[in-house]
Structure formats: C-alpha cells, structure tokens
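With one protein chain held back, the other chains of the complex are shown just where they sit.
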Amino acid sequence: MTETAFVPRCADFDTRVRSSFDRQAMMRSMGAVLDEVLPGHVSISMPYAAEFTQQHGFLHGGAVASVLDSACGYAGFSLMDAESAVLTVEFKINFVAPAQGQRFRFAADVIKPGRTLILTEGRAHALAEDGSARLIATMTATLMAVRDRGIAG
Amino acid sequence: MTETAFVPRCADFDTRVRSSFDRQAMMRSMGAVLDEVLPGHVSISMPYAAEFTQQHGFLHGGAVASVLDSACGYAGFSLMDAESAVLTVEFKINFVAPAQGQRFRFAADVIKPGRTLILTEGRAHALAEDGSARLIATMTATLMAVRDRGIAG
Amino acid sequence: MTETAFVPRCADFDTRVRSSFDRQAMMRSMGAVLDEVLPGHVSISMPYAAEFTQQHGFLHGGAVASVLDSACGYAGFSLMDAESAVLTVEFKINFVAPAQGQRFRFAADVIKPGRTLILTEGRAHALAEDGSARLIATMTATLMAVRDRGIAG
Partner (left out) sequence: MTETAFVPRCADFDTRVRSSFDRQAMMRSMGAVLDEVLPGHVSISMPYAAEFTQQHGFLHGGAVASVLDSACGYAGFSLMDAESAVLTVEFKINFVAPAQGQRFRFAADVIKPGRTLILTEGRAHALAEDGSARLIATMTATLMAVRDRGIAG
C-alpha cells in the first residue's frame, strides 16, 4: 500500500514509539496493546471491552477511531527525527461493519512522509473466534511533526 | 449554522435520545453527561480525565472524537422516526488546539436531514477555570437511519 | 460561524487574493467570479455550465469541489503574510443535494488561523431563478502557508 520502503531517522525508533505509547493512558484504559513497530508501520490490538461500547453493544465507533488514531500517529512517529513530537492534524474514518468480535486489530501505514506533514492510512478488523478477520473501519490521518514546543514523543 | 428549524418525527425524541445515550457504556466510562437535547441539536460535556489522555497529558484525540461522534449521532437521532436506529457512516475531525482544560463541551447540529442519510457538524471546546471556552476540534459526520435490522435506538 | 474577527497580516490582502485568483486558469475556464474578499472570508459564484456536468446533467461534484477549494484557499490566504503561498493539504466535501440551478454560490470562512496550518469551512448553494438558495455541499479544508519555496500567492 506504501510507495517505497521507509528509512527511520532514529536508530531507536522502536524504543521511542513503545515508550510514547506506554504514556498514552487512554490506550492502557482500553486494554490496547502495541504489537508491531516497523519503520512506517504499527499494529495494535485490543479485546472486546464492554466499558467501551455504544448503545447496541458493539465497540463504540469512537473507541475504534481512538486506537486507529494512535496506530496512525505511531506509524508516522516511527519515521520522525529525535527532536519531533507527533500531533494529529485531522483524520477521517469510514465505518463499514459493526465492531463485533472477540478481539480487534488496528494496523496503520505511512503513505507519504514529509518533513512537517505525514499522511497515514489505517485499517481496523474484527477478529472472530475462528481466527477470521472482518474489515470494520478505514482511516486516513494527517500528522504533524512538532519541534521546539517543549514536548517530545 | 443550520439552514432551517427542524421538526422532530417523534414527540418523545428527548426520551429516546437520553435513553439511548444512557446505554452507551463508553460515554459513562468517560464521565460524559448529556446536557442539551433539542430537535437537531445535542450538547454533551465531560471533565478532564487522566485515564483518557495521550502521551503529553492532553485528552486523547480519540476521546474528543468519541464524544463528538456521540453528539453528532444523537443530534441526528433526535430527528429520526420511531423505527430507526442510528449508525455513523463516517466522520472527519480536525484538531485545532490541544485538549487542555478543566472541562470539555461537545455540541452538534444537524446540517441536512435526509430520510436515509443525515449530515451533522460538531464542535469541541475546552473550558478553563475562568469560564472561557477555546475551540479544540471540529467534526462533520454522516449518519444513517437504519430500519428493520433488529436494533433500535 | 467563526470564533473571532480576523486581522489580516497584509494591508493589501484584497489585491493579493484577487491577483492570485486571476491566475487560476481553472476558475476562469469554469466562469467562476470572485465576489467578496474579507479578512478570513471569500465568496465566489458561477453560472450553470453544461461543460462541467456529470452524467445526469447536474454540475459535477468535482466542479463544486473545485470552486469550494478555491474559496477555502483564498479565505485562508487573505490572512497570510506577504511571504506565504497557500497550498491545500486536504479537504473533505459532503454533497447534500444535486447541483441543479441557474447559478451557484460558494462561500468560505476561516475557522482557525495558525501560522502554518489554517482550518477553513465552505458552503455551496444552488440559486434558483426566484432568488432562493439551496445548500448543495459543505467542505472543510486544511491549508498550509508555504514559505521559501520560490512560489508566491
């Protein structure tokens, strides 16, 4: 889905991403786990959680969006230099099926890395007991590398 | 911001919206409270919550998106007929300032009500101790009125 | 719809916007005219044009998007400093009614002006012979002020 292979600007990109993710209290509150970190790619998973459902008992669209936002953010952050913090400028999410399942997987890829703005794309899947995966949502997110604001990570 | 005043299709739209909102476990988990329900307009508020922050200690963008999604959804649902359940087709959110504050307010309005699809718009503000409000995010969301799927509300 | 009144960074913002608009060959090809230029606000209009229709004889959604994109871009550019050129980072458009009419009006406002990124919002209306206006599309667009790239305006 990406145009090229990406070269990280920091040798310790994996540590930087994991340590920043660990500081996201919301991901912890939701039971989200950071599975894969590659240059320009991140995947996160979480179990079904009754505390984060909407009125029909499916995972809330906002919960799906929250984890996809983090996945997109860290896919972008994995390519940033050591002086940059990552902020989300905007994202758009399309919901294509109810978030029903035992577990959910959220994967994100950098589409276009720029020095200031980075375009990313994410996909969320519901995983059934038999291991099958069903697409539930897609996201595009624009990230910004922010420097010199007294924040890092 | 809306084109016209809206006439609800259900006399008990207020009850229907509040009872559906009460079934959204995620809103309860986040401490979100449904403040206003008018035909085509809803507002929700929540306090700062350390469990729903991102890596810099601001409210997570996904948390902001989650409550705005609910606000948009219920603004639309307030105009639906008694046979309809509401689902979010897609939303887009732009973040314009960090979600820093004591409390947050999320307001949503219907822009265009259709029989099947409804376009809504939401704004999130951070409220400071002195009562001042700062815009932190804007959303547009497309909702779908779903009938005959065995779900309601 | 805007949070505050805007102060332009250039005294000659009106001239700068109009001169840049005049260089947009596409707007000329479509018969689009720049009507209003205020700090943070622009409106453009165009007549129905059979050359820019889709398969049902309505104005093509892309034509509507093109003029709204220009309106949003110049609303943002009206607030930029003299060294900046404007580029569109992304936009999202929702179509709420067919683009049928004698004439179309496209208005855009800055929602949040930043030094680098500017968030804008646009609305397109179809104008009937009796002067009534019908909302046909809404847009949110993120603009970037680009400096030092050898382009201006």
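We just call them A, B and C in the order they show up, numbering each chain from 1.
Note that in this section contacts are C-beta pairs under 8 Å (C-beta built on N, C-alpha and C of every residue); 3 or more make two chains touch, one makes a residue touch a chain.
Please read these numbers as outputs of a predicted model, since none were measured by experiment.
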Contacts of subunit A with the missing chain: which residues? 1, 3, 92, 94, 96-97, 111-112, 114, 119, 121, 135, 138, 140, 142
For the chain that got dropped from the picture, name the residues of subunit C it touches. 20-21, 23-26, 28-29, 50-56, 60-63, 65-67, 69-70, 85, 87-95, 98, 151, 153
Could I get the residues of subunit B that touch the absent chain, sorted low to high? 89-90, 92, 116-117, 142, 144
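Rule of thumb we're sticking to: only the chains that are shown with their structure count from here on.
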Distance from the CA centroid of subunit B to that of subunit C, rounded to the nearest Å? 28
Whole-Å distance, subunit A centre to subunit B centre, using C-alpha means? 23
Using the touch rule from the top of the page, what residues of subunit A touch 2 or more other chains? 89-90, 92
